[in-house]
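Only a single protein chain was left out; the remaining protein chains are all shown in position.
Right, subunit A next:
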Amino acid sequence: MSAPTRVGPPVGEPEYIEPGPLQRGKAKVVGALREFGNMFAMGLDVFFGLFRRPFQVREFIQQFWFIASVSIMPAALVSIPFGAVLTLQLGSLTEQIGAESFNGAASVLAVIQQASPVVTTLIVAGAGGSAICADLGARTIREEIDAMRVLGVSPIHRLVVPRVLAAMGVAALLNGMVSVVGVAGGYFFNVIVQGGTPGAFLASFSALAQQSDLWVSEIKALIFGFLAGLVASYRGLNPKGGPKGVGDVVNQSVVITFLLLFFVNFVISVFYLQLVPAKGA
C-alpha cells in the first residue's frame, strides 16, 4: 500500500531545532524580562484600579483583617529583639568613639527608617502575601478566575486591588507599631541594661531626628506593602500547571518580594539621604 507520505514538517512551520545552552540562557533571560514586564503592567492596572469605583469594601475589610491578624504577633515579637540588638550594637560603638549621648538618636533613626519598614514588609509578605498567593493560585487552577473574567468582572478590580490595598494599609499601620515597639525596646536596653541616661536618649533624639524621617518610614511601608501585595497576586494569578504549580508560585512570590524589597529600600534610602537635608546639617 502506498499511502501518500509527507516528508519533513508540515508546510509553513519551521523545523524544530534543539536549543543549545546559549539559546536556552537567552530564552530564560527573555522569559524573566517578560514576567517582569507583565508584572509591571499589572502594577499599573492595580494602581489605576485603586481609584476606580465601586470600591470592594467587603473584600478589603476581610483581607485587611486577615493580613493584620496573621502579621501583628510576629511583627511585635520580631521588633523587640531587633530594636534591642540595634541599640546594643550602636551603644557599644558610640561608647567607643565617645558619643554615648547620640546613641538614642542613632538607634531610633535606624529603627524607624530602616528596620521597621523592612521588618514589617518581610512579615506582611511572608505571612499575608504567601496566603494571598496560595488563595489566588488555587482559584486560578480551579478556573474561578477565568469564570470571573467571563462573567465580565475584572479579577484585578475585584480581587487584586482590595488585597494590595489591604497589604498597604496593614504595612503602614504595622510599621507604626513596629517603630514604637522597636524604639521602646531600644530605650529599655539603652537605659536599663547599658545604664544610659534617659534624658540623653530623648534629647539626642529630638536634636537629630525630624518629622520627615517618620514620613519616609511610612511611605516606604506603603510602597513595600504595595509590592508585597502585587507580587503575591501576580504570582498567584499565573501558576504554571496544576496544584504543584501553586506551591511553586507561593515560594517564588516570597523570594521575589524579598529581593525587590531590599532593592527598592536601597533606592529610596539613597534618594532620601540625598534629597532631604539632615537636621542640623
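We take it that contacts are C-beta pairs under 8 Å (C-beta built on N, C-alpha and C of every residue); 3 or more make two chains touch, one makes a residue touch a chain; residues count from 1.
Everything below uses one rule, namely that contacts and distances are computed from a predicted model.
Enquirer: The complex has one chain missing from view, so what does its UniProt entry call it, picking from "NADH-quinone oxidoreductase subunit F", "ABC transporter ATP-binding protein", "Cytochrome c55X" or "1,2-phenylacetyl-CoA epoxidase subunit A"?
Expert: "ABC transporter ATP-binding protein"
Enquirer: For the chain not shown, which residue from A:Ile61, A:Leu77, A:Leu93 or A:Ala147 touches it across the whole complex?
Expert: From the options A:Ile61, A:Leu77, A:Leu93 or A:Ala147, the contact with the absent chain belongs to A:Ala147.
Enquirer: Over the whole complex, note the residues of subunit A touching the chain we left out.
Expert: 3-6, 13, 16, 138-139, 142-144, 146-154
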